[in-house]
Every structure is written in structure tokens, then in C-alpha cells.
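One protein chain is absent from this view; the other protein chains keep their places.
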Amino acid sequence: MLKSILRGLYRHKSSLASENCITTIKSVNSYRITLSDPKTRNTLSIAALQRLIEEIKIAGDDLSLKSIVICANGPVFSAGHNLKELSIPENQKTVFSLATKLMNTMIECPIPIIACVDGVAAASGCQLVAASDMAICSNRSSFSTPGVNLGLFCSTPGIPLSRVVSKKTAAYMLFTGTSINAEEALRTGLVSKVVQPEELDNEITTLTTLIGQKSRSVITLGKTFFYKQIDENIKSAYKNGEKIMLSNLELNDCKEGLLSFVEKRKPNWSN
Amino acid sequence: MLKSILRGLYRHKSSLASENCITTIKSVNSYRITLSDPKTRNTLSIAALQRLIEEIKIAGDDLSLKSIVICANGPVFSAGHNLKELSIPENQKTVFSLATKLMNTMIECPIPIIACVDGVAAASGCQLVAASDMAICSNRSSFSTPGVNLGLFCSTPGIPLSRVVSKKTAAYMLFTGTSINAEEALRTGLVSKVVQPEELDNEITTLTTLIGQKSRSVITLGKTFFYKQIDENIKSAYKNGEKIMLSNLELNDCKEGLLSFVEKRKPNWSN
Partner (left out) sequence: MLKSILRGLYRHKSSLASENCITTIKSVNSYRITLSDPKTRNTLSIAALQRLIEEIKIAGDDLSLKSIVICANGPVFSAGHNLKELSIPENQKTVFSLATKLMNTMIECPIPIIACVDGVAAASGCQLVAASDMAICSNRSSFSTPGVNLGLFCSTPGIPLSRVVSKKTAAYMLFTGTSINAEEALRTGLVSKVVQPEELDNEITTLTTLIGQKSRSVITLGKTFFYKQIDENIKSAYKNGEKIMLSNLELNDCKEGLLSFVEKRKPNWSN
């Protein structure tokens, strides 16, 4: 009886801990998802993966939102999957199935996702950055795919990584397990801007404010097509691009946008 | 009667204006196409698109030419499609059909196309740069895909852009609508060289002179295969590359080239 009560309490505590591993806040039209389990180095535990998927879906479904920011508490953005969890065979399928689901959820999310890194992004933590639509970081950040050190090659982190950084840098990171710093991340395309740690918040506000001024329906059309065309051969992409431009012109917000241009006033989006 | 005469005059003037939106000059074996409608910020109007397609075809068919340079008069390289035209529904299909045709014409053009930018390249103006085989710019140039600001996402500019710059930078440009400067364009691969504005002409002359020394038939074989292989998986590309090297060796100009090497003299191309 006592045992059962204790088990219940433990479960409750554990589920609270899971809940708390990710915190969210809505600020104007941007949704900030914070990895907030610094004592585990923000590992992407099963709970964290589930919460990330859930929160990205919530934000994607909220028509008042126009962007998502993924950031973290503490000096480690994310150390990747939870290795203690991964050591238990029963968890393995769940972890990697959730990781795939997270990647697909990010691609399918109708609004852009911005990774905001101030610290260490390792393994699937680095994958999260590479898979985001945009990424900025502080100059004290670093990025690595060190799975090979423990015998678990960062094959899935390598998927978005090899699509954003140069093949040589991706291979260097994957085979040596060592880090690249912020400057190298910028040079090789993993982030599009590096700032001082104290400027990171301002930079994110600038970015989300800029995106916040656009029409949500237009952003969604744009993101959806961006991922569609990038895997096509270039001539098919142009052919489909022609169609998407015409569909875009049918959107109310595009009609309003062009009208506002002719009338020299600010557009008034219906989103 | 007078009305009809006036209409005739107007048409004539308008068609002259269309003709004049693009000027061309042949210099040795390079064809320079200049966007020369600075009062419209060199918009890629229907007339301009038609002229660009036409002129690229003319240059492609002229066996004495070995390269095309696309440059512009005024501080704006090109502001993209003509939004007044685009506001008229009847024009929309025409505009984007011509834009696709322009992209395909550039890919299929048998000689390389060099974008030479000294100023603002926006929307389909930026697309024109991204779609060129080579691009250089002055240090006061900037590049943007601001369609999202008016509700018309730069989906087609995103096609060549995401194939030359890093995915993160492409997304940043497409979702925020803000510019990158010349230095960022160089870092991220949109241009391969940045020079002072006053050095731009010399740089283009150097480039076209270098290309002008090659065999035209060899250049054409090379460009055609370059676009073919880039969309293939790497092993198919190597297999087809083997065949193309053997075809290349069958060209008279390759036989002459190898002979000139053995005989330690300049090659004498039949082109």
C-alpha cells in the first residue's frame, strides 16, 4: 500500500520533472521554447523529445504565432540524447522514433524555427540547431557530433549537418568527435550570425519582430515550398515554383500586400 | 483619327522603352547585357524578361561568343519583378512563365553567364544573380529576397539561392526580407569575389578574357555536363563523367589542346 503510494508520488514527481524539462513563453507573435533542464545538460530525453514535438505542434497550430525560438538555460544548449535512457534497450526504438518525429515536425511546422545557441550544442543537440530553419549563436558557443567517441556514430545529426555545412567540415566533426567554435560555425553555414552573449536576446527580438511583421499565411506557403523544392532537381523546382507563385498571388494577404504597395501604405494582413 | 495616331505613337514609344530597358554590346568574344532602366530600378518587367531571354539566346547562338555578362545601370542592379504589372491579374501567368523560361534559358545557354553586381539585387534581381554561373560584386552591393514584406514570398528566387548559399542564410533572407551585404554574399557563396566599385570593370575584363581564351565547344560541353551531374547521385555522376571525358577527347579542340601541350605551344582552337 505504502509502496504503491510512493510509486504514485514518484511518478508524479517524475512527470513534473518531465514537464519542467521544457518551458515555453509566448511573447507577442513568437513562441519561445526553452530547454530548461541544465542539471542534465538539457539532454533530449524521451520526455524532452515528446515535449518538443508537442510544443512545436502547439505553436504551429496557434494562428497568432509567426515564429518559434528554441533556446536553453545554462551553459549547455543540449548535450544530445540521454545516454542513461539509451543504455536501456527498451528505450532505444522509442528515442530514435521520437527523434525522427521531431525532425519531421520541424520541417512540417508552418512557421519558421530559430535556434538560439549560447553554449555547447552536441550530438542531437547539434542536430536540433542544424535542423532549425535559422540559427544564431553567441561567440562562446560550440558545436559537435561526438557520438563516435562512445561508439554511437552521430548518423542522424549528420543528416541535417551535411545539408547545411560543407561536407569536409561535417566529416571532420563526425569522425573526430571534436567541436567547431562559433566562428567556424558561421563560416561553414551552421549559423547565420554570431553575436556577443549579451546581445543574443536583442538579436532574437529583432529577428522575431521582423518575421512578426509578415503575413502568417505567406510565411507558411514559403516554408512549405522551400523544403519541397530543395530536394527536387532544379528544372522541376522552377516549374513548381511558377505554380506556387501563382497560388501565392491568390492569397488575400498577397492581394493586400500588392495593393498596399501601389497605395504606398503599410499592409494590413488577415493572416 | 488623331486618337488612333496618338495611340500608334504611344505604342511606338512604349515599345521603344521596352527595347531600351536592356542594352547590349559585344566586346571581343563576350556579350554584355545591361539592365538599363534605372528609373524603374531595373525591374524585370515583362518586356525586360522577354529581352533577357532573347538576348541570352542570341548570344548563345553566336559562335564567336564565349561568355555573357549581365550588369546594370544605376544604383539598383534589379529590384525584381515589376509590381505594377504583377498587380494586374492578366499579367501574372505571363510574368512567372517568362521567369521560368529565363531560368531554363540561362541553364541551357551554351556559354557561361556572369552576373556583375554594383548595387541592390532584390527579389528576382537576386534570383538572376543566384542563377548565373558566376557572380562578382562591388563592396557596396547588397542582396535580398524581400517579397515576403508584400505578401509574395520569394519562392522562385529561393530556388537558385538555396542551391548556392547556406540553407540558414537563404532562410534568413527569405523569412525576414532583409539584405545581406557583399561580404556576407562572399562568405556564403552567392558571389565568388568582391572588389571596389572602380575595379569591377577590370575584374570582368579579366574574367571574360580568361574565358575568351578557351575553346567554345569545350566550354559548352563543360557547362552542359556541370548542370546535368549536379542533380545526380554521386556514383551516377562519376559514371556519366567518365563518358563525357571520352566524348571531350573526341573534340577537335581537345586533340589540338593535347597536341599543343606536347609540342609546347599555344593551342589554336577551331571552336
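In this document, chain identifiers A and B correspond to the written order of the chains, with residue numbering beginning at 1 in each.
Keep in mind that, in the parts below, a residue touches a chain if its C-beta (ideal position, glycine included) is under 8 Å from a C-beta of that chain, and two chains touch if they have at least 3 such contacts.
The structure displayed is predicted, hence computed values, not measured ones.
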Among A:Asn20, A:Ser64 or A:Ser155, the residue in touch with the chain that has been omitted: A:Ser155
Contact with the hidden chain (one of B:Val28, B:Leu63, B:Ile88 or B:Leu249): B:Leu249
Per the touch definition above, residue among B:Ile58, B:Leu83 or B:Val218 touching the missing chain: B:Val218
Touch criterion as defined above, residue of A:Leu49, A:Ala135 or A:Leu174 at the omitted chain: A:Leu174
Touching residues on chain B - with respect to the absent chain: 67, 112, 133-135, 163-165, 186-193, 207, 210-211, 213-215, 218-219, 221-223, 225-226, 229-230, 233-235, 237-239, 241-242, 244-246, 248-249, 251, 253-262, 267, 269
Residues belonging to chain A that touch the chain removed from view: 83-84, 86-87, 89, 92-93, 96-97, 99-100, 103-104, 107, 148-156, 158-160, 162-163, 165-172, 174-178, 187-188, 227, 230-231
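Following the convention adopted for this analysis, only the chains that are shown with their structure count from here on.
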Distance from chain B to chain A - Cα centre to Cα centre, in angstrom: 34
